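Of the protein chains in this complex, one is absent; all others appear in place.
Order of writing sets the labels: A and B. Residues in every chain begin at 1.
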Amino acid sequence: MKKFESKKRYVTPGDVITTSPLRLKENVILNGKRIMSTCTGLSDIFGDSVRVIPLTGVYLPKIDDLVIGKIISVSSSAWFADINSCYEGMLFGQEVFGRGSYPTLDDMKSRLDIGDLIAARIANFDRTREPLITISGQDLGKIDSGELVKISPTKVPRLIGKQGSMIQTIEGSTNSSITIGQNGWVIVSNDETNGLLKAIDAIRLVDEQAHVANLTDKVNKMFEFEGGK
Amino acid sequence: MTNTSIIDKLKRTKILDLLKEGKRIDDRALDEHRPLVIDTGVIPHANGSARARLGDTEIVSGIKVQPDRPFPDMGDKGIFICTAEILPLAHPSAETGPPQPDVIELARVVDRGIRESGMIDLSQMVLEKDKSVIGLFADNVVTDHDGNLFDTCSYAAVAAIITSKIPKWEMKDDKPVLIENQESDTPITTIPISVTMGRIDDFIIADPNIDEWECLDARITITTNSDGNIVALQKGGNNGFTLDQIVKCSEISISSGSKIREIIKQATQSN
Partner (left out) sequence: MGGRKSDLVLLDENGIRCDGRKVNETRKIIIKTGVLKNADGSAYIEFGGNKILAGVFGPRDIHPKHMADTNTGVLRVRYHMEPFSVGERKNPAPSRREIEISKVIKEALQPAVILEKFPRTVVDVFLEILQADGGTRCAALDAASVALADAGIPMKDMVCACAAGKAGDALILDVNNEEDQAGQADMPIGYMPNLGKITLLQLDGVLTPDEFKKCVELGIQGCKQVYEIQKKALREKYFSNEGNS
């Protein structure tokens, strides 16, 4: 058996990662003694566990995730939002207007209408129904301004960076305010067009090259000639 | 393809704001087509074929030529039939099943543009008058939908027809018999080029991509021939055009048409 225990390795579905008795985390299965990848990505052995970091795939909601959504339908009891997943996010009217309230359809539409963008959190997600989202909370609610940039959900951790280092670099160098949804939708706000475009370019670069070595250097290089702001 | 996509208010506002500044989302001029790439001979076993990519819209056209019975009142002309299908892999809202009205319209508009221009000299495709003629089928499949299927489909079909070969048949005992290795070029008289334009408020844009297409108030497809004359026309959408707008569209169709004709000529000569 090759000793690749300590190295991240590129894998495709069915590839055997190891036969060591490790704990199974995301995107791996056990067949006999063999731990195999279920997706295209990077195998990662950390401590006594093993997982595969996927390079492609749909966003599956997780409780407490921050997501950017777009309202696609309104009834008198709830809004439904596109959250870039195979499920729609459901936001109850009562959550916004208060328990025991009975908003009319017009009440609902004047608060949030079709096409509006929102920052929300996944409040609940079980197998039997659509995920529930909430906009009560700090920095949540309707998004009034900013550009919506869409990246692959699998690239979000890289865009955030270790302890937020990558996103802070981009925000700081361009003077932008950036909200990253775990679902791969990102809102970039900047009064200044130049900074806005530079920030969007940097985000797109991370999306394209999330798993390339020295990505951090490349992003830093983008801002070198800006001279800081 | 049923229009299940929600009209995006934000998107339409953004597109209109840009148009007021004379710009479009992808930096094109209002009367400019997206980059067009044509590859011919992509289906070598067919009698002719081409793949057209207009921006990110992609269509493959395959030509099959085989003997057929003539239409009852046209015994001295070969047959030309054009079909179209939006493959379900082309777009998330593309559906399987019998063709919807918009796909049928697409096929018929492309067909008319080619037929009315007289592009194929059907009188040279007769084996025995009133009994047996040559049928040329242009089957077009959309593999990626990013707006303006009318033009992309037409360019793919035209390029495929230009580069297709007609086998030779001889009548023996009242039946057409294939004579191997004696193919000839398809008899072409002109190269029809379709140009599709749309109207958003008072702005006329050529070759709308899918985002623009969803925001159009009305659209029009105009086909011109190699002489710069207009041979076919189709207006669509739920709103109208003023006379001035129609005239402007006809002018764009002639100027853009001749540019695109050159691209197709280049692509089909290198075959």
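We adopt the following convention: a contact is a pair of C-beta atoms (placed from the backbone, for glycine too) under 8 Å apart; a residue touches a chain by one contact, two chains touch by 3 or more.
This one's a predicted model, so the numbers in the text were calculated from it and none came from an experiment.
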item	value
Chains still shown that are in contact with the chain withheld from the display	A, B
Selected residue (touches chain absent from view) among B:G62, B:P176 or B:G198	B:G62
On chain B, residues whose C-beta touches the chain left out of the figure	42-46, 49, 56, 58, 60, 62-64, 66, 83, 85, 87-92, 96, 137, 139, 141, 143-146
Chain A residues touching the omitted chain (full complex)	10, 12-16, 27, 29, 31, 34, 36, 38-41, 54-58, 60, 86-88, 127-128, 154, 209, 211-213
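Basically, only the chains that are shown with their structure count from here on.
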item	value
Chain centre separation (chain A, chain B; CA means) in Å	40
Chain A to chain B touching residues, read off their complex	72, 114-115, 117
Chain A contact footprint on chain B (complex, rising order)	6, 8-10
